Structure formats: C-alpha cells, structure tokens
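The block underneath contains the structure these notes are about, expressed in structure tokens.
Omission of a single protein chain aside, the complex is shown with its protein chains in their original locations.
Then we have chain A:
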Amino acid sequence: MTTDMTKIELGAVVGPDWVDELLLRGPDDDICLDVDGPVTRAALRAMVAQRQERLAAAGLGAGGSLALRLPPSLAYVANLLAGWRLGAQVVLLDHRLTQFEVDAALDRLAVQVVVSAGRVRSGALRAFADVEDVVTARAGRPAATPHAVIQLSSGSTGPSKVIGRTAADLIAELDRYTRMDGVPLPGERIIVLASMVHVLGLVGALLYGLHAGVRVQPPQRLTGDSVLEAVAADPSPATVLGVPFHIGLLASVVDPPQLPQLKRMTTGGELQPPAVVTAFTEKYGVPLGNMWGMTEVGVIATDLFGEHRPSLRPAFGLAVVERGGELLVSRPESPYVGLSDPDRWADGWLHTRDAGTVDPHTGLVTIKGRLDSQISIGGLKVDLTEVEETLGGLPGVEAAVVVHDSMVTAYVQLAEPATVAQVEAGLAERLAAYKRPRRVHALAAMPRTTTGKLVRDRSVLRDASREER
C-alpha cells in the first residue's frame, strides 16, 4: 500500500490525487480504522464521497476554505479528507475552543464553509465521539495561500499565529515516518490517544496509519483499562500513541493483563520524570519512545526505543542546529501566514523557541525547555501571554500577571466594583477551559519593580497573595 513518495509529482499534490494515492488507496475490505467496530477502506471512501457531495453543495470547491470544528470522530476524518479531495484548504479548530475564539478565527480567516458538531450521540470521556456533523456556508473568501491545512497556535504576542502546511509538506512528514525505525508496520495497529485535530494524532496516527496500512484504533474511553482493552482486542501488534499524561494512566493500572501484542508506547510532548518512565517500562516491559515536534513542522526528532533518553535523533531530511542556546530546524519556507518575523523564521531556519543542544559528534538533540511563555497542558500548547492579554482586556481589570506555578495562576488588580467571579466568567467566554487559570488571586496592588514594571517572580506573587488573605 505504501507508495514511493519520491515518484509523486509535486504538481499532483494540490488536487484529490494525493489523498487517493497516499491515504485512501488499498483493498476494499482492508480495515483501516476501528472505531466501535471495523471501518473498511471501501466504507471510508464512501463516507468521504458522501461528505464531499455535501461540502460541494454548500459551495466548497477547489481553492476554497473549510473549517472543521469537530471533536475527533469519524465525521472529522471524513470531512477532512473530503475537503482535501475537493482541493480546499482545511482549517482545524479544536472543539474545546469557546464560541468567542471560534468566531474570531472564522472572521480572521474568512472561511467559506464550517462543519461543526450538532447532536453528540456518544457518552462523555469517549476518545472518539459519535457526532452529527452540521455544514454551514458563510460569506467567506477562497483560500489565500496554497496550504492544505491551517492550524492556530496559542499566540505569544497579540492574536494566535496562523500556521499553514502544504500537502507537499504533509507528504514529506509521512515520508519521515515511513523511514523511521520503531513506528508501527503495515498490518499492525496504532492505539491513538492523542487528538487527531493536532499534529501528533493527525499525522503520526491518522495520516500515517492510512498511508502505511496500519489500523488506527482509538480506545472506547480515555482510561487505563479501556486503553488496555483496545490493545487486547486483536492479536496484531499494537503501538500506543499519546501524550505524557497517558503514560501516567497506564503506569497506574493495577495488575495489567499480559499483553504480548503490546509493542511500544510513544509519546510526544514534554519529557517525563525518570520515575514515571521506570514505572511504565517495569510494568509493561516494552520500549517507551519519545518524539519531539511542533505544529509548524510535525515530527522533528525521535527516540522510539528510549535508548537515548533524554536525547533524540533528528528525523530523515531535517537538520537541527543550536544558535545562541535555541534549537532551529530546517524549513524551506515560513509556515506562518501573514506574518513576516525574522525572529521566527529566516533563511530556511525555523526558530523552535525550545532551548537545547546538539551533540557535535552524534548529532543527538537534547531539549532543555521553553524560551518563551508557552507551556503544555495535557499535550495542548498554551501561551501564558495570550491568557494574560485576554485577562488584561476584561472590564475592571487594571493589571494582570499570569504565571505557571504548578498550574496556570493569575494575579489581578481590580477596579471596583469588579469581582473575581466576574473575571472568571469573562475568561470562560473568551478562552477554552484548558487555557484558563485554575486560580485567580485579586491583589489590592500588584507587586511592581522600582521602575514600575509588573513583577513576575512566582514566590513574590505568592507572598503578596498570602499577605492579603
């Protein structure tokens, strides 16, 4: 089923051919997805064709713009592939974003057609939802760039950054996966715990699985028992793909069953403490692989056998260098739409905003942490600056500082009659739940430096809050 990607003409990747050739191709009875039951390639192709008709009827065509605001679901997969087959650009919006955030994104991107979730037929905590997909036409514009997919990142300055990736770029990432030692092989399974709306689950599970003939199988629910049931459901070898939170889930399962088909667990995201890694590997006796990537590029470097921890080896075709303590990755074109910032991309090098080193002898990369205010909440990137700016823009907020102090914590100075409850209600309208501060402390006066700048030192803020209680 795997195609030699070097033989795909670049000109062919903008039409439906790349979807058919690289993702949907294969025997009719081949089970490509397993979502509460097997989904064959014939069934998936039929779902995609049906969605394609609906989207075309709503006015979407080649070069058009489509936004998906769906939880991970068959409806999401079918609409995504249908949009691409039509030659449209597809904007992926996390279904947890608030209406405020979604409206801002749709207006900014001038999307022509939106698919959102209507009735949700599945229960809570399902890994894959059973949703009714509702198509709405808007007064938008065709795609302004040749990107096949657009994603929004939590923005450190002003609004979110718009990140675009072409079909050719996605194909190049598929090629990287195909060449890696330690990824699931044709005939095997990926038990996917990472969201398919974000790059790890999207390319590392869905697109790679469809391309390589690896069955993509989310567990029924995101609990340890349910993940192990998914592994046990079939004798074929299974790789679990998730984020660090999921290692903790599996490591804390009491007396897991013997699962000879469990081959490996791989996670993307921040590095885990050695104790969690040991707990997992001792319990399951399989490698715990680690990946480093970003929305702008996809997978950059891997350690799928856990043999170089905490270091990783750059993937095929990518170069990683360290400049002034920051890691830069080769990328021929800027991924940012409508943004020209040499501090982010210049001369073929993308600034990752990750601090790190590259070993001159082995080429292994070691990540040392973030250089900006971005943090990871359960694998989702949150920029504290975005949270702080949103907070600072609410009525009654005179000054605000947001820090990560084991959890996202906000300190605010309020003008009467504003209250913390009003501030929290305002945030709930404007920011998705995973971005919102877990604690909002009101201070009579924010601590400031002698020059009047807001103090960001967590211990100073903590003390100021304690003194006022």
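Following the convention adopted for this analysis, contacts are C-beta pairs under 8 Å (C-beta built on N, C-alpha and C of every residue); 3 or more make two chains touch, one makes a residue touch a chain; residues count from 1.
Convention: contacts and distances are computed from a predicted model.
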item: Per UniProt, the name of the complex member that is left out, chosen from "Acyl carrier protein", "Acetolactate synthase small subunit", "Sugar ABC transporter permease" or "Ferrous iron transport protein B"; value: "Acyl carrier protein"
item: Absent-chain contact - pick from A:Leu70, A:Leu249, A:Met265 or A:Leu384; value: A:Leu249
item: Full-complex contact with the absent chain, from A:Arg108, A:Arg179 or A:Arg438; value: A:Arg438
item: Chain not shown: contacting residue from A:Ala57, A:Leu125 or A:Ala445; value: A:Leu125
item: Chain A residues that touch the omitted chain in the full complex; value: 96, 120, 123-125, 221-225, 245, 248-249, 252-254, 377-378, 406-407, 433-434, 438-439
